[in-house]
Each structure stands twice: as C-alpha cells, then as structure tokens.
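Everything below concerns the one structure shown next.
A single protein chain has been removed from this complex, and every other one stays in its place.
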Amino acid sequence: MVPRYSRPAMTAIWSSENRYKIWWAIEVFAAEAMGKIGMIPADDAATIRNAYDADVLGEIDVPAIDAIEAVTKHDVIAFLTWAGEKLGPERRWLHQGMTSSDVLDTSLAVQLKQSADLLLDDLDALLDVLKRRAIEHKMTATIGRSHGIHAEPVTFGLKLAQAYAEFDRCRTRLVAARDDIATCAISGAVGTFANIDPAIEAHVAAELGLSPEPTSTQVIPRDRHAMFFATLGVIASSIERLAVEIRHLQRTEVLEAEEYFSPGQKGSSAMPHKRNPVLTENLTGLARVVRSAVVPAMENVALWHERDISHSSVERFIGPDACITLDFALARLTSVVDKLLVYPDRMQRNMDRMGGLIHSQRVLLALTQAGLSREDSYALVQRNAMRVWESDGQLQLLDLLKADPEVTSRLSNDELEGLFDLGYHLKRIDTIFARVFGDSA
Amino acid sequence: MVPRYSRPAMTAIWSSENRYKIWWAIEVFAAEAMGKIGMIPADDAATIRNAYDADVLGEIDVPAIDAIEAVTKHDVIAFLTWAGEKLGPERRWLHQGMTSSDVLDTSLAVQLKQSADLLLDDLDALLDVLKRRAIEHKMTATIGRSHGIHAEPVTFGLKLAQAYAEFDRCRTRLVAARDDIATCAISGAVGTFANIDPAIEAHVAAELGLSPEPTSTQVIPRDRHAMFFATLGVIASSIERLAVEIRHLQRTEVLEAEEYFSPGQKGSSAMPHKRNPVLTENLTGLARVVRSAVVPAMENVALWHERDISHSSVERFIGPDACITLDFALARLTSVVDKLLVYPDRMQRNMDRMGGLIHSQRVLLALTQAGLSREDSYALVQRNAMRVWESDGQLQLLDLLKADPEVTSRLSNDELEGLFDLGYHLKRIDTIFARVFGDSA
Amino acid sequence: MVPRYSRPAMTAIWSSENRYKIWWAIEVFAAEAMGKIGMIPADDAATIRNAYDADVLGEIDVPAIDAIEAVTKHDVIAFLTWAGEKLGPERRWLHQGMTSSDVLDTSLAVQLKQSADLLLDDLDALLDVLKRRAIEHKMTATIGRSHGIHAEPVTFGLKLAQAYAEFDRCRTRLVAARDDIATCAISGAVGTFANIDPAIEAHVAAELGLSPEPTSTQVIPRDRHAMFFATLGVIASSIERLAVEIRHLQRTEVLEAEEYFSPGQKGSSAMPHKRNPVLTENLTGLARVVRSAVVPAMENVALWHERDISHSSVERFIGPDACITLDFALARLTSVVDKLLVYPDRMQRNMDRMGGLIHSQRVLLALTQAGLSREDSYALVQRNAMRVWESDGQLQLLDLLKADPEVTSRLSNDELEGLFDLGYHLKRIDTIFARVFGDSA
Partner (left out) sequence: MVPRYSRPAMTAIWSSENRYKIWWAIEVFAAEAMGKIGMIPADDAATIRNAYDADVLGEIDVPAIDAIEAVTKHDVIAFLTWAGEKLGPERRWLHQGMTSSDVLDTSLAVQLKQSADLLLDDLDALLDVLKRRAIEHKMTATIGRSHGIHAEPVTFGLKLAQAYAEFDRCRTRLVAARDDIATCAISGAVGTFANIDPAIEAHVAAELGLSPEPTSTQVIPRDRHAMFFATLGVIASSIERLAVEIRHLQRTEVLEAEEYFSPGQKGSSAMPHKRNPVLTENLTGLARVVRSAVVPAMENVALWHERDISHSSVERFIGPDACITLDFALARLTSVVDKLLVYPDRMQRNMDRMGGLIHSQRVLLALTQAGLSREDSYALVQRNAMRVWESDGQLQLLDLLKADPEVTSRLSNDELEGLFDLGYHLKRIDTIFARVFGDSA
C-alpha cells in the first residue's frame, strides 16, 4: 500500500483494527451458535453475545495485541487473550473446536466482500459521472480514429457511453466475483467438521452475510480468490483504456479534452500549454499495479493437499494493494471524467483539418449510385482528394468537387453538400444511447 | 498450438475452414437481413440465403483463398472473392456497408463461444468422473495433510468432492465468460451504424446465437476477451491444483494413488516402482501455458481510440493456444481421474505410520473433560507421544496410553479405544457430500 | 508459432529436422569421446564419426521417426532406431550410459544458442539501420514531448540514437543470456556421472560450442532458461517502445513520420490520409506475445527434486514462439525504421504551432539575467504567452515580445531573436552522438 494512492475507507478495511473486529464477530457468533446447539452453556453464550452487542472491546488496542503475539507467536491466540480479558470466565468457550484458519479465512472473505462493496460504490459513482457527461456530449461531434488515423465522425458522448457500457460490465463481473469470494468456513483442521457442528458455520455465515463454504479443506479454496483478483485486473485494464483515451485527447496536437485545472492555475512554467495529463498517466501505471496481483493469485491456487501456507504472504501484499489501489484509481478516474475540460470547437477543427476528406467515401458511393463505374468514381474522388491532402488542409474537398465538371455533371451542388452532412454519421446515436442507458438516457 | 497437446474438435474450431464458414454465415445472414429491410433486393437476398442452406460453398478451398489474399492483401476480400464465385450476380450485395471488423470480431466471438461450449462439455465430463470416483471413495480413509505434514483423517472421496466443487465453480464462471464474449457487432467503421441498419446486426446475432453488442467502436471491446482468458486462467489453476495433488500422492514414499498403467505394462526400466506421474506433471506445465494468455489479454484492452490493431496478433496466438491447450488438459485430467489407481491399504498404512499420533488431540481433550487440567493433560499425552514419535512408528500410542496408570486412572480401555476411532473424523462426510452433490450423491 | 509472424531461418532452428540433427551430433560426439577413453571400441567410434562427417543420415525422415515413436512411445529411442539403420553394428554403442535428458537438454541448449545467434544478427541489422537513420536525421529538429505535451526541441536523429543505445544494451544482455543458456549436460540419470565419464560431456560440449554444465541434476537447471526468456521479454519491451513512438508520430494530427508506402500505392480507401501504422501496431502486440513467455519460464524453475517434467510442455510452446516471434519482430522493426518516411517540414510546423511558446523559458531566464526579478519576468512572459496560446498559433511570441515596451527596455530585438534560436537546444547533439556511437558517428 502506497499512502498517496489510498483512500481512508478502503484503507480502514485492511487495517489491523478492522481485521480484529471481524475476528471478534466470528468468535462471538460461533459461540452464540455453540450455545444454541448445546455445545457450550447457553447462558455463557448469551453473555458473550451481549458483550458483543454492548461493544465491550471498544477501541482495538493493536499494540497490546502485538505485544502478546510477540510472546505467543500466534496471532489468533494473541487476539483471544486480549479480547478475553474483556469477558468473564465465559471467555473459556471462545474458539472451541475451531482452527485458526476458520477465523483467518472467513475474516479475509469479509474483508474482500467489504472491499467489493466499496468498489461497487466506486463503480456506481463512475457510472453516474460517465452517464451525465455522455448525455452532455451526446451530440458533440468528434472524429473517430482507427489506428490513430482519422476515420469517420462519432460523438464525444458516444465515447463516454462506450466507457459506461464497459464499466457496467465490470460492475456485473465484480458482483459475481464478490459472491464467489463471500463464503464462510468453520470446519476445523481438515474441513471434516470432526470437532465442530456445521450449524456453527451456518450461523456465523448468516450473521456475516456470507454463504457457507460447501466444502473447505482447512482453508477456503483459492480459486475463489484467483477469480476475484482476476476480475480486479480486468477492471484495471478498463481504467487503463479510458485513461489512455484521455491522454491521447490531451496531446498538444490534438487537445480535444484536458484534465481539469482551475482558471487561475499556472501551468508548470511560463508555457501556458504545459498542462500534463498526469492523473491519467498515473492511472495507466496504477492499472499495471492492480494487474500484477492476478498471476500470483492464480499461482496461489495449487496449495499442497489440504493446505500449505504459501498463499498467506502473497495475500498480505495483494489483498490490500489491489483493493486499495483500485479504489483509489476508480475514484481518481471518476474525478477526472467529472471535471474533464472538453473542447468541442477543437474537435470540430481537428475533424475539419482534413478539408473534408472524411466524407470522401460517401462521395464515392454517391457517384457510383449516380451511374458511374466504381473505378471511374474512385479516380474522380481520388484526384480531388489528393489535392486536398497535399494542401495540408488549406483546400476543401467540397470546393474542389463543386469545381470539377465531371463531378458536377453527376451530382448537383445540393447533393454534394448533403454528402458532407455530419448528421448522416450521427443519426443513430440516439439508438445506441438507448441500448446503453435504456430509458434513462 | 502444439499438436501433441491438441484434440481434433477444438483444433477444428480454430481452423481456417471453420473461420471461413463463420464468415460465410455472417455475410449470408447480413444479406438476408438487408433484404428484409429493403437495403438490397429481397430476391437476391433470398437467393443468397438459399445458396447457404444448399451449402454451395461445400469444402472450403483454403489454398485458393490464400492465393487470392496474396494478391489482394486483404483476408476478408479474398474470401468474398472466392465465395462470390459460387453465387450469381447477387454476389455484389455481400458485405454492403460492412467493415472487415464486423466480420472478424463477430467471427472470433463465434469461435470463442464454440470453444466455451466444448470446454463446458469437457468440464461436465470431468465433473462426472470426479463425482463417480468421489462416491466410490467416499469413505476411503486417508490422512489429511496441512503443510505436507499429517494432520487428521479425511477420505479420498472428500478430496475428489472438493475438486468437484471447485470445477463446478469453474463451470459457472465459464458460462458467465461465454455469455460475456458471445456478442455480435455489425456497426460499421466506427460503430455508429452510419452505413448499416442495426436491424442487420440484430438478425445476424439471432442466427448465430449471439447477443448484439450494445455499443462497439469498430471492434467488440476487449474487456470481454480479457475476462474470457482470465477465466480460462483460473480453470487452468484449478487443474494444476488437482494435478499437484496426484503428483504428491504418487511420490515413492507416499504412493497412495498412481496414474493408470496397464497390468502388463513395463515401467521405464528394470525398476518396477519407476512409474512416473508424467500426465499430471504435464498438466502442471500446461496450466502455466494457459495462464500465460491472461496478461496479454488484459494488455489488449487499452486499444487506442476507436481501435488499433495491436490486439490482433496477440489473439492469433492466445485464441487457439489457450482454448486448445485447456481442452486437452481438461480431457487429460478427466482420463487421469477416471483411471486413477487408488491404494486404500497404503492410505491406511501411511495413516498408521505415526503410531496413532493423529489421535493425540482427542486424547488430550478427553483427559481434560475427565477433569485433568489442560497442562497436566498435555504433559501426559506429550510424554507418551514423544516415545511413539522417537520409535518411528514401531510403538503405538494406544498401547502406551493403556499402559500409563495416570491415563488409565481417568480413561478406561474402552474409552481410550473409542478415542482412536476413525469414524469420529468421518461422521460428517455424508453431510459434506450432500452439500456438494445435492440429492444425487 | 503463427506462420505469418515467422521467418524461415528461425523456424528451421525449431523444426523437427534440426532437432534430430542436433541429437545426432550429440550422440556421435559422445560416441567419439567414449572411443577415446576406451569406454567403447575406438574403431567403432571412429566409424560412427566418419559416418557423421559423410552425412550418412542425409535428409531427416521425420514421418519415419514419428512412426517408430508411435510404437516405442519414446522419442529418443525412435530417433536412434531410425538413425541406427544408417550404421553398421557399431550402432549398438550409441547412447551408452546416457539418459534421454542428456540429449534433450543439450539439444535445447543448442537450439537456444542458435536462436540467440540469429537474434543477435537481427539486433545488429537493426542497430545498423538505426545508426544510419540517426545520422541522417542528426540535426532534423523536432519537438520533444513529455506527457505527450510539447516541451523543448530535440532532433529526430536523437530519438533514433536513443533507440540505438537501448538496443545496444539489449544486445549486451542477449550475449550474456546466450552464454548463460549454452551449456551441455551429459551426466546421467541424476547428474552424478555414475555411468558416464565427465570427459564425454567435455568433448560433446567442445564440439557443439557449449560449456559443460558444472552440475546438472538430470536436467540443466531452469534458472538459465528463465533468464534467457526474461531477456527476450526486455528486448520485446524495447521494441514496443520504438513501435509506440512511431505510432504516435503517424497520428493524423502529428504526422511527422509514417511507415513506408510506395509512391503509387493506394491508401485503404478514397481517403489518401488513411495510411495506418499497422506494422508498428502489430509489433506492439507481438511484444506482448514475447513477454508472455517470461512468467511461465520463471514458474518452470522450481522443478521437484532432481527434476520433474512439468517444464517440458511449457518449453514446447515458449521456445519456438518467443524466439520465432522476436526474430520476426526485430526484422519487421528494422524494415520499418529502414524505410520510415520522415517529414522534417511537418516536424518544424508542429514545433511552430505553439507560436514560439517553446522558447518562453529562455526569455524568462534572459529577463532575469537582465536584472528583472523572477516574479516580474514571469509576469511579463506569461501575459504575452497567454495571448499566443489563446490565438491557437496565429500569433507569434517573438512578435508580441518585440512589441512590448517593458520587454524591449531590457532586451534588444537581436537579443530576443537570439533567444528563439533552435541551435541553442541542439548544440550538444554532437556530444550525445559521440557518446552513443563513439568515433563512428
């Protein structure tokens, strides 16, 4: 976790305090269930639950727990020792028949679920902003580019609608990944429930909003986690896509959009054009960081037999790093889109810089439909188009065509002008918006 | 694609013949739709469709198409030229208003969907075998191991049930990934439908069993593909897990299971024990291969603007490689599990080699429940356990306990023997099986 | 291996024919050495060597060998059976005391060394072209861009010199990786030379131009291969860098350079500007492909004990794929750079489009040196610069400064003009070229 790329709410999820609180909940809910089935005295179980509801732990004293762990060399025991002091003799029933992994893996599941919920909120915020700005620029014409080369017109809103659709898919995937990861395992040393009734697991799962893990070994199987981090990697890649788009649009020669800067803000020097797309560049890098969690998470799946502990160190890194970084990145991207400076005039000017060549295909088609052979049509268009191209935008294709008798003998000026109509390209933007946003667009 | 790691059905999906057949279907269905909306003459459209239904193309002549492509330098045009020769003048209506990517991306979607369907069949076959063998060995006791060290008993069937549950999750994920990838885009040069009615796309999609892509640029967005290959990577990781389990079980010192060899088959030498788990070792490697597609697929997402072509070369590798290799690996794993030689006697012997130490925890608990302090109980068990341990399996813990007056003053012989009951550990196997297999187990 | 991304010489290295030829050489050289130390009859050893020198094998009959393998299920035995038929009874001495891995791993080392040699040739060709074009455009001024935003002038030759320096480093790294991988292991079943004298290994190594592996297990340790493929991954990343640079330069709005197209060549349509940087986009994708070999190669290192066979399937993919693809990519990049269309006029025009703002920092400094405070200097420059910026390149900073009395009271027209001198920025290009190219530039 790098502090400058983190936000408080997600960082809190991955704090020691939160982890201990989740452990406490697991132990308490387990004890409560043990009381219900008579594994431990019902009164003591109730006392424990009441203590939980009364928040007897209060603030978690992490240094105190750390100090105990330094002696016991066991994190769960250290916590139970500290927490037990807040209880009476009923403390002895805590953790009966359970194994550390029951607590650790279920706790990780809760943290990942909490993280997923926060990331879903982030996605919702991003989707809101994308939708608002897509609608704002629904008909803001701009050139579509394939291979970085001008192709045909689109709208800036359409670009944002495409991003909306992409992040909406990411949302769906994350919901699935969250459900995949949100399981509870309290099944004992090798997952056989030899020393613990499955009813305990069922109760804890219900209290925590998790599903019972159908069959665990000692641990929750790591294919779930692999899928989770792979999904984060896909989301990060989508972030990269939009970030790269914005970086392209802000290039000096393009300058169709810019990351926000306040009116009075100075550029980095005397050169007022030196406004760098540092936020989206940063997002490009953060996407690489989030993605780097994917392969290790997959390598974690093949634990030996009922478990080894090799995954643990990996997860201490990628758990917080991937979640915290992705949360930060989504929020940053939302802010960038929210405040993005969009320059429709410049979009128009860039589109025009080819002197109307972007319409040459329609002219070609019209000449063919007017009865000229395709070869002759091509030659006609090409000879005019080449002049426009060589003038570097000084000449206009429409002007040349109007002055070319071989053209005008087939197409009237009105017809020619109609072929240069932007509306032709944008006539189905409404349809596409309806497909992306439904009735709400 | 490496021939030795490929199977015919999946290889056929990625053949040139299949790709051309899909292109043909796309062009024909598009023409049919154009006829319906009056974009081209309805009769000609019907002629094209009839030709398709009559299979006028017959065998695809790949070398002939290649020869045309060598001249035209354009794969779609080369194909259309070749295919057009099988039609009459109605051929001119093919590909009207479409762009190459409409064909290429939709075709890739079909190939990936076909691949997913085949992989789902593979998974079903694997699940069947896992279930059969899990039930067969439902109560075959074996030692559970954490950290590679004996822990407490499980059953061999439970191991397989856990694999079943894992691959069942993989199945669910693959269904989602298939639906994610199975979209059809026929939207023109920059995705605006400027030259083509969305109704064309809707018809082609319906005919091919795809969903219309809500909004494409020129291409189907690559986050879909990234998710697909990421999912294959997770499945590969699960294959690795089971393969590693079997490799461990076949180690000389463990030898609880072996990849199949026929009764008359010679080992690799005069040494009859030299039966190597080469199939599961191979699967371990193939998992790495499938996984290697994940990161490039994610790097493919951030195409520039409406598209660049950098993803194409990547997909020419990872498309066939990941699908063909995973298909092969799933089938190989299914065969390995199907024919796996399982040695329950050896499992029992390995479990016993600790002289009953695996039951020491229960004894400890029983002594505590019989009124001894936890510390004294621990000391009692520990002093007997250490003797067993130092005897390297020659002494039995139960014997020593029965001969220890401090133990026998608390626990009768019957009680002690009861503590060494395997059934204690296996009593909830039924429950777990019901959770994994439902009523069918 | 994807045929369209392969070249014959590298493909031949990875052909079955070449692999069998290397096996043959290993077996023959081993027999020769065995003859020398009296392990087999010297006459027979000489006969074998003579047969090798006389090329008795001739064309390798791969289908025949495959047919034998289909029966023996063992590739090395199949080959030896086929090859033995070309010999007399001395054939029985072949492969004495050797293990298959001795042949397979040494053979792979030869293939990788041959590949490295070819890749080094590729790098040399690329370096030649980069140097030639760097010198050609040594003083072709162009704008340097940080964050995609105009910064200060550089030269196009400098960009190529930087690429030269980068690929020269890649060359050095590849030489090291080649030496790392080029070892010979003929050490028997577990690497102890129990059945084979180390002198055999020494002789084979010497004949093949390899170093003896100081200590093998059964296999050559895979850290060597990991380093090799990691090095290819770095080279691929450098290819990506230069490819992305060219893609940027070819963007419609920038258009300072273009991939070659012949004078008569038509663009993809009536639009003459539609020349897409498809080669460098392709290189961007191929870089991802080569890089995808790195992680699996690293995962191959941790073979179990003296070896397992999990690495083998991985290497059947990444060996040919990474080498063939990188060879192709280097050659393609060399061709792109060789024939790159460079537009110095456009570079100048782009540089000028900011109306001279790229010189504003020098003006600021000069005003400060002329006695004005930094704050006042900044204000003076900024107010003129903002007018230029807002004019979108219609106004020139130099003109405005010459018309600003507060400026002209400190700096004469001559002084001002001197501050707009490109030469100031390019005065050390010679020095840098000498650092990169030495005396030869």
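In order of appearance the chains are A, B and C, and numbering begins at 1 in each one.
We adopt the following convention: a contact is a pair of C-beta atoms (placed from the backbone, for glycine too) under 8 Å apart; a residue touches a chain by one contact, two chains touch by 3 or more.
Not measured: the values here are computed from a predicted model.
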>> One chain isn't shown here. Among C:3, C:89, C:214 or C:371, which residue touches it?
In response: C:214
> From the list A:95, A:133, A:291 or A:359, which touches the chain that is not on show?
Replying inline: A:291
> In the full complex, which of B:47, B:146, B:183 or B:300 touches the chain missing from this view?
Replying inline: B:146
> Which of these, C:130, C:186 or C:234, touches the one chain of the complex that we don't see?
Replying inline: C:234
> If the missing chain were put back, which residues of subunit A would it touch?
Replying inline: 2, 4-5, 247, 276, 278, 281-282, 284-286, 288-289, 291-293, 295-296, 299-300, 304, 308-314, 316-318, 321
> Footprint of the hidden chain on subunit C, which residues?
Replying inline: 144-148, 151-154, 158, 161-162, 165-166, 169-170, 173, 176, 180, 188-194, 198, 212, 214-218, 221, 223-224, 226-227, 230-231, 233-234, 236-238, 240-241, 243-245, 248, 284, 287, 291, 294-295, 298-299, 301-309, 424-429, 431-432, 435-436
> Which residues does subunit B use to touch the chain missing from this display?
Replying inline: 143, 145-151, 247-248, 250-254, 266, 269-278, 281, 295, 299, 350, 353-354, 357-358, 360-361, 363-364, 378, 381-382, 385-386, 389
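Please note the rule applied: only the chains that are shown with their structure count from here on.
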> What is the distance, in whole Å, between the centres of subunit B and subunit C, each centre taken as the mean of its C-alpha atoms?
Replying inline: 35
> Where the centres are mean C-alpha positions, what is the separation of subunit A from subunit C, in Å?
Replying inline: 34
>> Measuring centre to centre with CA averages, how many angstrom lie between subunit A and subunit B?
In response: 26
> On subunit C, where are the residues touching two or more other chains?
Replying inline: 247, 276, 278, 281, 295, 299
